[in-house]
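Every protein chain of the complex appears in place save one, which is left out.
Our next item is subunit A:
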Amino acid sequence: MFKPSALAYTYDGSFEGLLCCVFESYTWKEIPLAVHSEGEEQGLLLESKWIETDKEKAERVLKSIPLRISPEAEELVRLGFWSNTPGKELLLLNFLYLGFKHGRKVMNMLADDTVHALQKAVQQLRREGHLYLGFVRFSVYGPVMAAVIEPQGYILPVIQEHFCDRFQNESFMIYDQTHEAALIHEPGREAIIPLSGWIAPEPDEAEEAYRRLWTGFYHAIGIKERRNERLRSSLMPKRYWKHMVEMNGSNGVPALADTQRKKALQPEPPKTIGPLPASLRQTNTHT
């Protein structure tokens, strides 16, 4: 294997950029001690090398993964890149060194530290993705619906297929506040776009009514004699509660404070079904 060099790679933070880091490493037969994305804090006193993103190089690396390792390895690398594990870039680089050396066998090397760490990161991402299949809460604004989420990992691509299939006749948006991106769907069209600072419009009367009904149901379904806060918090960690209507207040009445706070910033609710992305993005420019 190549020898470690006292180098840090800096790349633009994109998946293609990371693949170019792999390309660079193989070209110069060097292993960087750290990989940073652009703008990220760089702690070590290492010589930094800027890695330019080149579509062609990225494509060559990407193609070689299913060919020389396995298609499952490609999926693992993609998912690993979306996870929020610290130092994921170096982890992915190390995994690919191992993979190009051992071939498809690397997928079985679950006891190896690198493979284990990557599997764990991906498992965590998948788990969060699965939780969000249930925890996403849409608000209905006439013909369109929108939800806000704050996930730790970048899970929009993980939940995309599920929501676009289930609500294929609906126009909706799921806004990821952490990663400043949104999944946008209207019948026959879907995309994940960058979006920041979007604030949900105030709910109308019908929306309020169904939120109240749901919160009423939520409180009625629990069995008092079995009350168990600890079990609930372990199955539905508190960080998810913020955007769930039924958890947003006490005694079955949805909190109004949140909506009042946003009142000043309240944009016009989109009225037409037409260009959903545009109308929702427009609200962004208002704020």
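Going forward, contacts are C-beta pairs under 8 Å (C-beta built on N, C-alpha and C of every residue); 3 or more make two chains touch, one makes a residue touch a chain; residues count from 1.
We take it that contacts and distances are computed from a predicted model.
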| item | value |
| --- | --- |
| Complex member absent from the view - protein name from UniProt, among "ABC transporter permease", "Electron transfer flavoprotein subunit alpha", "Pyruvate dehydrogenase E1 component subunit beta" or "DNA modification/repair radical SAM protein" | "DNA modification/repair radical SAM protein" |
| Of A:Tyr9, A:Phe81, A:Phe95 or A:Phe138, the one touching the omitted chain in the full complex | A:Phe138 |
| Residue ranges of subunit A at the interface with the undisplayed chain | 105, 108-111, 113, 116, 130, 133-140, 145, 147, 162, 165-170, 210, 212-214, 216-232, 234-236, 244-247 |
